[in-house]
Every structure is written in structure tokens, then in C-alpha cells.
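I'd like to ask some things about the structure below.
Shown here: the complex without one of its protein chains, the others still in place.
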Amino acid sequence: MRAAIAGASGYAGGELLRLLLGHPSFEIGALTAGSSAGTRLGEHQPHLPALADRVIQDTTAEALAGHDVVFLALPHGQSAAIAAQLGEGTVVVDCGADFRLESAEDWTHFYGGTHAGTWPYGLPELPGQREVLREARRIAVPGCYPTSVTLALFPAFAAGLVEPDVVVVAASGTSGAGRAPKSHLLGSEVIGSVSAYGVGGVHRHTPEMEQNLAKVAGGPVRVSFTPTLAPMSRGILATCTAPAAPGLTAAALREAYETAVKDEPFLHLLPEGTWPATAMTAGANTAVLQVALDERAGRVVAVAAIDNLTKGTAGGAVQSVNLALGLPEELGLPLNGLAP
Amino acid sequence: MRAAIAGASGYAGGELLRLLLGHPSFEIGALTAGSSAGTRLGEHQPHLPALADRVIQDTTAEALAGHDVVFLALPHGQSAAIAAQLGEGTVVVDCGADFRLESAEDWTHFYGGTHAGTWPYGLPELPGQREVLREARRIAVPGCYPTSVTLALFPAFAAGLVEPDVVVVAASGTSGAGRAPKSHLLGSEVIGSVSAYGVGGVHRHTPEMEQNLAKVAGGPVRVSFTPTLAPMSRGILATCTAPAAPGLTAAALREAYETAVKDEPFLHLLPEGTWPATAMTAGANTAVLQVALDERAGRVVAVAAIDNLTKGTAGGAVQSVNLALGLPEELGLPLNGLAP
Amino acid sequence: MRAAIAGASGYAGGELLRLLLGHPSFEIGALTAGSSAGTRLGEHQPHLPALADRVIQDTTAEALAGHDVVFLALPHGQSAAIAAQLGEGTVVVDCGADFRLESAEDWTHFYGGTHAGTWPYGLPELPGQREVLREARRIAVPGCYPTSVTLALFPAFAAGLVEPDVVVVAASGTSGAGRAPKSHLLGSEVIGSVSAYGVGGVHRHTPEMEQNLAKVAGGPVRVSFTPTLAPMSRGILATCTAPAAPGLTAAALREAYETAVKDEPFLHLLPEGTWPATAMTAGANTAVLQVALDERAGRVVAVAAIDNLTKGTAGGAVQSVNLALGLPEELGLPLNGLAP
Partner (left out) sequence: MRAAIAGASGYAGGELLRLLLGHPSFEIGALTAGSSAGTRLGEHQPHLPALADRVIQDTTAEALAGHDVVFLALPHGQSAAIAAQLGEGTVVVDCGADFRLESAEDWTHFYGGTHAGTWPYGLPELPGQREVLREARRIAVPGCYPTSVTLALFPAFAAGLVEPDVVVVAASGTSGAGRAPKSHLLGSEVIGSVSAYGVGGVHRHTPEMEQNLAKVAGGPVRVSFTPTLAPMSRGILATCTAPAAPGLTAAALREAYETAVKDEPFLHLLPEGTWPATAMTAGANTAVLQVALDERAGRVVAVAAIDNLTKGTAGGAVQSVNLALGLPEELGLPLNGLAP
């Protein structure tokens, strides 16, 4: 199968290429981008010598036509126009936010402008979603933060073990902010520093978390979400807490998580007492989980670590595409990470 | 005045020395340590060439006698025995945990063993505490996490703007874990990684946070506290949330914080929309604060950044000592940080 | 084929396991270690969930017997005794230094004690060495620094373009120093700092560099080598200079490097004007090279970047084993890195 990547010079594009180079079912077709069109890929992704001499084309429907799969790793708002020009038989995967939300109202509140629509949501671990993805020809890849938070909390909500009043504080590596040069993302600024941003309910990933958890909970869920930027290139550590349901025991909580991850190829529940670190997941499509009951504070604390570019973006995208194409879900996706 | 430092070869000891070298009222007297006794300070603190040739003595009451101030930067549990041998006129400052908690029950639950007692708590910003410290001859320096959390939330509790059900997630640099070599603190392990630890209500700083906030709130406060380790040497970023009191407005919240910091020399409330970063505080005794009302989630989110070794340990200690000795509170303490 | 790993809880052991998990011809057999024996691998290599529950055995000849390949990732001096007890048909690969040097005098001078012997040197890119490795049943994996320096300079020496008076300054990530906890390797010490060590001709990798380059040059080569420690987990950047041969032109120099790398699967010469960065090679078995003629100073400057744990240790080991077993040299080895 041939795969095209729009946005090949960015971080998500580079990670898609890294994964597809190791995937036995894909041949890499067109590579396109905006301002990088006309240059060689090696200038932008020097860690991929296998593709160093490939020339990047302009992102147009013509360049992307004729592929089995088209991955769109474009700035928000640019996917709809391109997708409309691609054949219905093509699997089109949007790594941006355009088609994630179901609520047009939430879209307008958080992103502004008009909602482009809703595509099947590319998180196979969400109960029932694997079956949806097997039939999908359009896939909305989840945001990196919502991936981590949903995976951390869905077992608790699915089993009715927590109240729907969630507090999340997550640390992300800098690659989540993309490759466009900005002063506050300079190495000099981020090295040696952890900072908060998008505080107070304004981060765009908030309604996506609420949408996911509400489906599992069977009712509305409130999320207080604070993202922070940490001095590392990759990784998200999401610390998620919610009030424990009355009478919850640590054993019941553990059992719910063990059950939830049992058949999941990319969820790894750590042994009791060991807590996730983002370094456990670098380059892997794995989410590493742990959970505890804080009886003193009356809260469940669930922590997830993922690689924001792999499970949080490109790996999650390939996992969903595997399902859509009838391939084994794990095919070509690293379970193991790169450490130290 | 002459100051002695017990634990001079560790990180807290080094920071105390850095600050005292820049303090106009202190002469540096005895430097003591455990296994480093007999070596030169330059081997351990090569960033302090002014003291490179000073020889470290064994930590004994004899070595520490005859000073106006004795700073104890020792492992937990070692301060009480030394302190008992020092004259009552000497100002003795414990940078460890031994004398922070008022509840012997909490002490035994979180630290084990017998509670050594309670000393005046060295956080001048806590309402009423400045006056206590002016009379103190024994001072318990607060824990680094409790310092950050208390400073982030005391204005909201003092003004009755939040409910006493707090969730804190804080990121700390590695120096907070001390200088003893441990595998999980190796550069190879911490670089490129954020990890959670001490999750689920087990971290020893939890009761100290509750103790401080309860005093301000005038009633019990529950704290769900999750610490995380970030790939930086210094700094704490504490994200603290609590349910907003009914009818709270953003303007009232802002005003409460402006009032609370107005006369505080080391609290810096950022302009609206700007959020704390630990790099703003490196080497400074300043706590940088910001607060927001998340109306969607019904919560107040307060964030504090401090340098864990300065305001969080050694700087806070010197600030309290300044008060105890009748010196200007700001004397010798850097307000400005080292950045980038 | 079944592979055993002695030293499975260390960094080199972990990287061997990561690579072997992705290698189509190997099944992972015994995992052994010293003080970690009896524990599960997941405690030490949490980034490898595929092997989380495997129990580590004691490093004994019995545990290692019955495998097609045995990788020894042990402290210096421990390999000879184990290797002597393994069958001659077994491919035994020493990732330590014991069998790298040909000169017993150099061994004693730099390592002390008695020289254990010399095994075929596992650097296939060294002229003529690929053929030697095809027949080998014992393989000495090169040191990480010598790998980088030899790959940077062999094209220049092979073509007679430089004088045998080399200056090397190399920066290494902290994983090169291993996993044993030491104060100077704590995150607090290495983050934010580059430091020199082993300066003045005392680093043990110096005679190994001289041995390799002398073979290519056809005569003795002097190397002034200064290693430095950089705040990253992985990677070596080796900057290597030597006086240019009389009359050397930039074009002739470039051509020599293009010729030397042309058929090498893991050597990647960057386009002119682009210089190596260690991030280009994370997790890859690739060495990224660049070279320039400094006419003003009369010197050739060659720079190589490698991942010290992959091409510099475990990847290089697997590459040599592939040759020894008659497998395709590239099999199971990542050409592309993980970035950013």
C-alpha cells in the first residue's frame, strides 16, 4: 500500500515517516509540505537517511492523489479542503484537530470559526471504537493530551469508580508545540525550566477530554486541565485525579485497570508501586499506566506516560489505519521504547 | 555574625554558603559534614572558589559551638540531637523535616518513629508568622513543596475564595532529591523524562501542606498531592487547584492575590495572562505566582514557581534568620534570578 | 537462533535487548546479571514491556550455555573467564574492553593487570575487517569513542590525506558511563553542564584509536584525545582534526569520503555544509559524517555523530554478529533515528 504524507517536514510528519519506514505493508509515496516544498527531506529530517534525497512537493490534491492512505499533518484548519478532494476509497487521516470534536459549539468556543465536521475518532482503546475504526475511511487522530488522559482514566470511568469531576495536570515535551520557530520555545528558554500555559480551562484539548470521558462515563464529565511544558523533546506525563466513588477499595481499583488493559496491545499497567516515566515510552506506541487510591484525600490518582509523537500522534494514527485496512492492529508499531 | 553550616557538602549546604557569601552581615564559620569530613570544600562545591580551601569538619556540637547561627542541613532525624547541645541563645535553623509538623500522629504516620517536637515554622509569608519568627531561636525551614503550595494558595484561602479540597501536582528538579548517589537519579535516567513518584497520599510533604493551609482557612483542608520529577537541576512548579467558592468572580480572585502580595518582598504576582516558569526564579528567593478562575470546571487554579534550593530551602532559611536576628528581611537575598 | 545476554540490567544490555526484539532471526534466551539476579527485567528496563516479566538469572556458564550467540555486557575484566567456558561453536561477543587491544603493553599501561588476549575486532567498516568477521566466533566490540573516531578519520588516512598527528575532542552522553550510581553522574550534576575528564592522554580508549588508525595509515598514529561529558543520555560527537597532507584540496578530500562511504550501509555522509548532530542518530546504527579542509589552519576536520549505545555498542555488536552468522549485515538494525 502507498502512503502519502502532507506536512512531511514537521515533527508529526517526521514521526509518521519513521514509523512507515519500519512498517512492512507500506511504501512511502508523495511527501508534501508548505514552505519546505522543493527542498530535500534530508534538510528537515536528517535522522531519516533512508529518505534523505526525496524531494518535497507542494501540498495539493494532485500530489496526494493515487495513494491508499493519506496522512495529513497540517496546521489546524487546513485539512478539510484537502480531504474533500481525495477519493472516498482513500483512507484519509487527519493528525490535526479539525474533525475531533462532535460539538460544533465547543469547536467554535475553543477554536473559533466554523466546525468542519466529525470523523471517526482514532483511539481504538476507547470502548467500542475499535469496531468503528475497522469501517472508517476518514480518521481523526486524537490530540496528544486527550490520548494520555483518556487512557489514564477510561478504566475508572468504565467501571464507575470515580465521580465526573476530573483534575488533570500534564507535562509535555516541546515537540508538542511544533517546529515553527518561536522565542518561548528556544532551547535557551525551555532548558532548565518547567512552565505552565493555557491555564484556567482555555486549552483546546479540554473539550476533547470531556467528550471522550463522557462517553465512557455515560454522562457529562468536567475536566480542569493544566498543561505544562517540560525540558524534554518528547513525552507526556498526565496526572489525572477524580473523587473516588463511595466505598471504593484499592483492590477493586487495581482489578478494574487490570481488566481494562488485559487485551490491549499498547497499554502497559506497571506493577504496583512503580510509576510511569515518559522515558519508558520514547518512540514506542505504548501507554504506560498506574493508578492509586488516596484514601486520605478521597481521590483516585491515575497517571499515564506516552510519547506525544508516537502513541500521541503518528503511532496512534498508524494503529487506527491498520484497523481501517484490515491489517493486524500492532503491525509495524514499536511496543518497546528507546531508553535511556 | 558567625554562621556554621552542618551538611556543607550537600546541595542545601552549598546553597546556604552561596547566599551567605553574598550576605553583608555574616562571616562563614565552621563547615561540617559526615563522610566528607576531612576533605576540602572545593571538592564538593567547586562553584564556590571563595571557599575552595576550607576544610570540612565532623558534625559535632563542639565544631558548631560558638556561632550566632547554626544551619543544619542534615538527613531527617539527625537534627534534634545536635540542636539539644547548642546554646539557647544560638539561632538554630533546621533545614530538615524534624520540627515542621505539629501533629505527632502525622509525624509517626508519614515519617515513622517518635516526633521530636515543633519549632517556629520558617515561612514569613504565612499570616502572622513573621511576628513569630522575630522572636524565634529555633526555626524549622519548610519543605520545598509545601513552600510552593502554601504560597500559591494562601491568598485564596485567606480570603475564603476556595473550598478546602485541594489537588496539587508539582514538578521538581532533581536537586530536591539530594546528592546521595541513586540509580534512578542518574543523569541518564532523568534527562528526557518526567516521572511521577510518591503518588496516592504517601508523600511526606502532604501533612505539612494541610497544616499550613488549615491555619489560613481556619479549618481542615484536604490535599491530594502528586510530585513529579523533571529533567532540570533546580526549580519547583506547583499547580494547585481547589473548587471555587460560590459566586466567585475572576476580578475578586485577582484582587485577593494582589492584596496578599502587595507588601511581600519575595512574592511576585505576574501580569494577567502570563504564567510562572521555574527559570524565572533560578537562584532567587522569589516566588512567582499566577491565578485563574476556570468557570467551566468551577475551580481556582493557582500556580507557583520557586527555586527549591533558594526560596524552597536556603533562601527561606536566611529570610527567617534575618527576622530572628532583627535584620532587614530582604538582606543579602537575591530578588532577581539567573536566566536564561 | 537463540541469544543470551549477560549484563541484561545495564544500559548496554538493555540496548542489545531492544535491538534483538526487533531482529527477525533471534529469539531471546537467558538474561543474566550480577546483583540484579532474581529480579524481573521490568524493574530495570521498563521501556521493554515485551520482556517485563522475564526473570534475570545469575551470570554463570551454565545459564549462558546452549545459545547460538552470547553477548557479554559485563564490567571490564569479567569476560575472559566466562568466555573460556562457552563452546567454540558459540559466537561470543564481548561488549567490554578485554579483547580489543593487540598490544599487551598498551593493555597493561592503560588498564593494568594482564592482557587477556585479542579477539577479532567488531568494526566491519575498517578496511578488510568485514571478511575477518565473517569467520569469527569471538568478537571484541569496539569502544564507543574509538568507533566514532575511526569512522570519522579512516577515509582520510586510507587515502593518505592527513598526517598521523591527530587531535580528538569528543562529547558523550551520560549513558556511556554506565548505570552504577555515582555522585558526579547524578542528574543534578550533569544537567546544564559540559565537563572534561580523562584529559592528557590517560583515557583508555586512546590506544584503541591509535591501533585502528595505524592499520589504515600503514604506520604509527598519535592521538591526543579529550573526552567531555554532555547533558544528554545518548550520543557521541567526535571532532577529529589532523594536519592536511601537502597540496590537499577540498575536492579531493570530499571525494575520498564519498568513495569510502559509498557501499557502507551504516555510514551517512551529509551534504556539504551540513554538520553532524547526535540527535540524527538516536537509536540508529548509523554514523553520520562530515569533513572539511581548513586551509587557514592547514588541517582536516572530520566530525562523526553516533549513538554510543547503538552503533557505539549494541548495534555494532549485532552488525558484527550478523556477519559472523552469515546473515545480511543490515538485518534487524535501524538505519533511521528517533528525532526530535
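A few remarks follow.
Residue numbering begins at 1 within each chain, and the chains themselves are lettered A, B and C in the order written.
We adopt the following convention: contacts are C-beta pairs under 8 Å (C-beta built on N, C-alpha and C of every residue); 3 or more make two chains touch, one makes a residue touch a chain.
Note that the structure is a prediction, hence the values are computed from the model and not measured.
Although it is not drawn here, the omitted chain touches the following shown chains in the complete assembly: A, B, C. Checked against the full complex, the candidates C:122, C:276 or C:332 give a single residue touching the omitted chain, namely C:276. Checked against the full complex, the one of B:279, B:297 or B:327 touching the unshown chain is B:279.
Check C:55, C:104, C:180 or C:199 against the missing chain and you find that the one touching it is C:199. Of the options B:37, B:50 or B:65, the residue whose C-beta touches the omitted chain is B:50. Touch with the chain that is not drawn comes from one residue among C:3, C:33, C:248 or C:293, which is C:293.
One chain of the complex is left out; on chain C, the residues touching it are 167, 169, 171, 188-189, 191-197, 199-201, 206, 222-226, 228, 230-235, 237, 239, 241, 275-279, 282, 290, 292-299, 301, 303, 305, 340. Counting over the whole complex, chain A has residues 11, 173-175, 177, 179-183, 185-192, 231-233 touching the chain that is not drawn. Hidden from this view is one chain, which touches chain B at 11, 14, 18, 21-22, 42-43, 45-50, 52, 174-175, 191-192, 233-234, 268, 270-271, 274, 277, 279-284, 286, 288, 334-340.
We take it that only the chains that are shown with their structure count from here on.
Averaging Cα atoms per chain gives one point for each, and the point farthest from that of chain C is the centre of B.
Rounded to a whole number, the gap between the C-alpha centres of chain B and chain C is 44 angstrom. The set of chain C residues that touch two or more partner chains comprises 11, 175, 191-192, 233.
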